[in-house]
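One protein chain is absent from this view; the other protein chains keep their places.
Which chain is which? They are A and B, in the order written, and residues in each are numbered from 1.
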Amino acid sequence: MLRYIVRRLLLLIPILIGVSLLIFFWIRALPGSPAEALLGERATPALVQAYRQKYGLNKPIVQQYFTYLKTTAVDRDLGVSVASHRQVWSEIRLKFPATIELAVAAMIFAVVLGIPLGFFAAKHHGRLFDQLTLVGSLLGISIPIFFLAIILKYLFAVRWHLLPSVGRIDVTANVKHPTNFYVLDAIITGDWSTLWDVLKHLVLPAIALGSIPLAVITRITRAAVLDVQNEDYVRTARAKGLPPLTVDRRHILRNALLPVSTIIGLQTGLLLSGAVLTETVFAFPGMGSWLRDAIFNRDYPVLQGGILFLALVFVFVNLIVDISYAIINPRIRYS
Amino acid sequence: MSVAELEAAEIALEAPAGGLWKEASYRLIRNPAAIAGGVLVLIFVIAAIFAPLIAPYKPLEQNLSLLKSGGIPPGPSLHHLLGVDLLGRDVFTRILYGARFSLLIGVVSVAIGLTVGLILGSIAGYIGGIVESVIMRCMDVMLAIPGLLFAIGIVAMLGPGLYQIMIAVGVVNIPIFARLLRGSVLAQRENDFVLAARSVGVRRRVILFSHILPNAISPVIVQGTLAMATAIIDVAGLGFLGLGPQDPSTPEWGTMLTDVNDYLQAAPFLAIIPGIAIVLSVLGFNLIGDGLREALDPKLRGR
Partner (left out) sequence: MRGNLRKLALPLAALCVLVVASTAGGASRATTLVFAGAADPTYLDPALVSDGESFRVTEQIFESLVKLKPGTTLIQPALAKSWVSKNAKDWTFSLRHNVKFHDGTPFNAAAVCYNYNRQYNFKGPFQDASATYYWQTVFGGFKHNESADLSPSLYIGCTAHGKYSVTIHLRTPSGPFLPAQVISSFGIQSPTALKKYGADSGELRNGTFYPTGSYAFSHPTGTGPFKFVSWTVGEKTVLAANPNYWGPKPKIKTLIIRPIANNSARLQALQTGEAQGIDLVAPEHVGIIQSNSKLKVLNRPSFNVAYVTIHQGTGSPMNDIKVRQAVAYGLDRASVVRSFYSGRGQVAQEFEPPQLFGWTNKVTKYTYNPTKAKQLLNSSSCHVPCKVDFWYPTGVSRPYMPDPKRNFEAFSASLEEAGFSVTAHSAPWRPDYVKHVNDGTAGDLNLIGWTGDFGDPDNFLGTFFQTYSPQFGFKNAAIFNILSKAEKQKSLKKRIALYKQANIMIMKYLPAVPYAHSRPALGFEKTVKGYVPSPVGTDPFEGVSIGGQ
């Protein structure tokens, strides 16, 4: 097991180096020189010179890359946002918790609904419920999430006044946020009305963002259950005369959930992409709407730092999923 | 993009040998969902190709006098089947022309992803060793950046515009196809007919092109269909984020939808029509892709 983890961690190194190289060269490929790209269009000659000095941009490119690695990884200096003039790193600390909360809520929505749906569809294989679930899940994949978000918001917030339409929290509430994870903050302080309020703000964005994972998880669960159902050990269990419920739970679902768990890792990337669109619609102050604004403001330091950070998160989530998968399923370690 | 990748994971690696194509097409025809998808895609393609013949108006023809007070466009009528947009242009006409752009963007971007992915994937799969490691690690790096963000990065680099979007969406598809191809080629490499060909001294390149690739192609077809669907959605997403075509009058569905986001309450049909057009065409490709997979997947046969 340890060997597997170590191997997996070692595999991470080339990927991290690759990602940093990709972003490093991306910035250099942007219109204008890197200093100008990072300074925005306000760059005066004097400023460009100072910037080149600071980040070693007049040195050979290989040396520049190592300087970039050092300032990013060691000094955690991602530069300063062109729009807000604040440190990119301190903005990430502010925005990232919002996106994590949203992504987790979306994933919970998708898992809690998707697994039972997929399971029942497989159990009713070929029948109406199965067909409806399949078509429904295809439809779920076919709707652009920003379109779904706009429609949901219009109906549930504007038309029927059931849920809030913007932001993370009721602005008239006077609460402190020690961690910036609002759900966590509310639980720590035992402030249940705030918790309720924060959850209400999460519902619509989470449904919109969770629509595609929901469809995918439903389909994967269904396919996995269909696969497992005919395995020898399931037949054996049935033949032994175990009650159907026990077989369903112990033999079918447990094994069928293995592929589903890897999906969760792969879906993280989709959630982070989708957050850009969802957060824009719901004016949700997370990484997504922040990066979207950065595109408009040509805020290259934010784009550079933000995308790098999200890529790292994505890579690490997949690592954790892989490792936990290997723990659950010993066969994988030796493949 | 990750969805497509997942779908790819579902595709079985064993390809149907020779005569299976016939059986597969037979199964496809008997699948009502795939037929529905086929009809949707057919309508979409016909609309795209024959837009100038079908369309009652010109896509850029403005008629500001049609607008109601406050610049609100009137709803559907006999003269304008789907109403007019905020500049008094016929929405039906623009939807037809929009199909052209979506089809064009979809085909070109998938072609980019497929061609490059095919080359890299089959090289990696066939040659193996250090070449494979290098190529596949590069693909891993590309996959490490969430798809839409990657596309945004490319558009930021190349500037907004139709071709830039095609390239961006295409590049994002490369690692997905490369992984798929490599997997297929790996599976085929050890097959009996390949070993046989090798033992009689057929050259490697010939084996790759005449034996391995044709047999590895069926998952690629499935993936290509599904990638068309995601391409249309991704392009709409880029349009929604304001990274659509440079000329604002281009009748591109995503841009049309974005435009009217602000008008959802004043003129809801304006937002809903391009939305439905996107959903239906994407659904069409997804249904066909799904049907194809079931038809081509030996594991699912007989179920």
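In this section, contacts are C-beta pairs under 8 Å (C-beta built on N, C-alpha and C of every residue); 3 or more make two chains touch, one makes a residue touch a chain.
Note that the structure is predicted; figures quoted are calculated from it, not measured.
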Exercise. Which of B:158, B:202 or B:266 touches the chain that is not shown?
Worked result: B:266
For this session: Can you list, in ascending order, the subunit A residues touching the missing chain?
Result: 38-44, 47, 79-86, 94-95, 112, 116, 119-120, 153-154, 157-158, 161-174, 177, 196, 200, 203, 245, 248-249, 252-253, 280-283, 285, 293, 295-298, 301
For this session: Quickly run down the residues of subunit B that touch the omitted chain.
Result: 60, 62, 64, 67, 69-72, 86-87, 160, 242, 246-249, 259, 261-266
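By our rule, only the chains that are shown with their structure count from here on.
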Problem set entry | Interchain centroid distance [CA atoms averaged], subunit A/subunit B, Å | 23
Problem set entry | In the complex, subunit A residues that touch subunit B | 14-15, 18-19, 21-22, 26, 29-31, 125, 134-135, 138-139, 141-147, 150-151, 154, 158, 212, 216, 219-220, 223, 226, 263, 266-267, 269-270, 272-274, 276-277, 280, 291-292, 295-296, 298, 303, 307, 310-311, 314-315
Problem set entry | Of all residues in subunit B, those that touch subunit A in their complex | 1-3, 5-6, 10, 33, 137-138, 140-149, 152-153, 156-157, 159, 229, 233, 236-237, 240-243, 254, 257, 261, 264-265, 271, 275, 278-279, 282-283, 286-287, 290, 303
